[in-house]
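Quick notes on the structure that follows.
Note that this complex is displayed minus one protein chain, with the remaining chains in position.
Right after this comes subunit A.
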Amino acid sequence: MTAVTSDTSLDDARGARPAPPERGRRSRRRDVGAGFAFLSPWLVGFVVLTAFPMVASLYLAFTDYDLFRPPSWVGLENFTKLFEDPRFWTSARVTAIYVLVGTPIKLAAALAVAMVLNMRHRGQGAYRSIFYAPSLIGASVSIAIVWKAMFIDNGIVDRIGQLFGLPAGGWVGDPSKTMPMFVLLAVWTFGAPMVIFLAGLKQIPGELYEAAAVDGAGPIRKFWRITIPMLSPVLFFNLLLETIGAFQVFGSAFIISGGTGGPADSTLFYTLYLYIKGFAQFDMGYASAMAWVLVVVVGVITAILFKTSNAWVHYSGDNR
């Protein structure tokens, strides 16, 4: 803000200019003022709730801060501790598996359902709403609780499994089964990418399929040669959003494990460990360092995705 005012006062000092542009300048200045005034709710929100905490956490990442005493500067110590911390690596591994397994399955499910819904039949709108519903409630506390109840010892999933001869005992307490449970929860909430896929599918001109049919292409060939390339910008968009979202999963993990990341650290997602470090073990400096490592990792992965997108994403109007 200071930079803005000093710039304009400099302009005023130049003074000797023809009148009309001066008036224009003044009204433009009024516009700028009005613009900032209208932006101010967002600006205040951004500065107070996003920018300030981010800068603060960047500073705290280089300190030893236990929430009770003033932070003391320790340089890179938090970062070196991080790489020697076995639980840090556990949390990184848990999150990586979740992102690598959960995201593709979720996108595939979303695309499959979107394609089914794209076929013309009666009650289309109703189906769309029904399939979207889980996404509305999926991130909520109640669903995480219901999920836990379903997968618990002698819960509904256990009983269905027993009908097919699967061993009982519940998924929630078994470290080898908790990850599949979380992936299922993620996949089940495919609504948001599905709606975007559906919009993308509707954009694909029907003539392309007709022409392909005339040339003798079957449904599989049509899918790989028309649907996927035509849908690639939408696919890319969904992939990006879902990947970033998966890195930040927290709520469901917190509720299902009671905030511990258990059993046996099998659901110790990165953000959950960050939370434990900061608020349960009072090591806010360390937690801030973890947050910045996550920012960098997500940034790098996003950049890589953008780079590869040149090779497989086709925008209409491109000559590829």
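The definition used in the following text is that a contact is a pair of C-beta atoms (placed from the backbone, for glycine too) under 8 Å apart; a residue touches a chain by one contact, two chains touch by 3 or more; residues count from 1.
Just so we're on the same page, contacts and distances are computed from a predicted model.
Undergrad: Looking at UniProt, which of "Branched-chain amino acid ABC transporter", "GerMN domain-containing protein", "NADH-quinone oxidoreductase subunit K" or "Multiple sugar transport system substrate-binding protein" names the chain we cannot see?
TA: Of the names offered in "Branched-chain amino acid ABC transporter", "GerMN domain-containing protein", "NADH-quinone oxidoreductase subunit K" or "Multiple sugar transport system substrate-binding protein", the one UniProt assigns to the missing chain is "Multiple sugar transport system substrate-binding protein".
Undergrad: For the full complex, which residue in A:Ala51, A:Ile97, A:Val146 or A:Val300 touches the chain that was left out?
TA: Once the missing chain is taken into account, the touching residue is A:Ala51.
Undergrad: So which of A:Val94, A:Val172, A:Ala192 or A:Ala291 would be touching the chain we can't see?
TA: A:Val172
Undergrad: Write the list of subunit A residues that the hidden chain touches.
TA: 1-4, 47, 51-52, 55-56, 59, 66-71, 86, 152-153, 169-170, 172-175, 258-260, 262-265, 279-284
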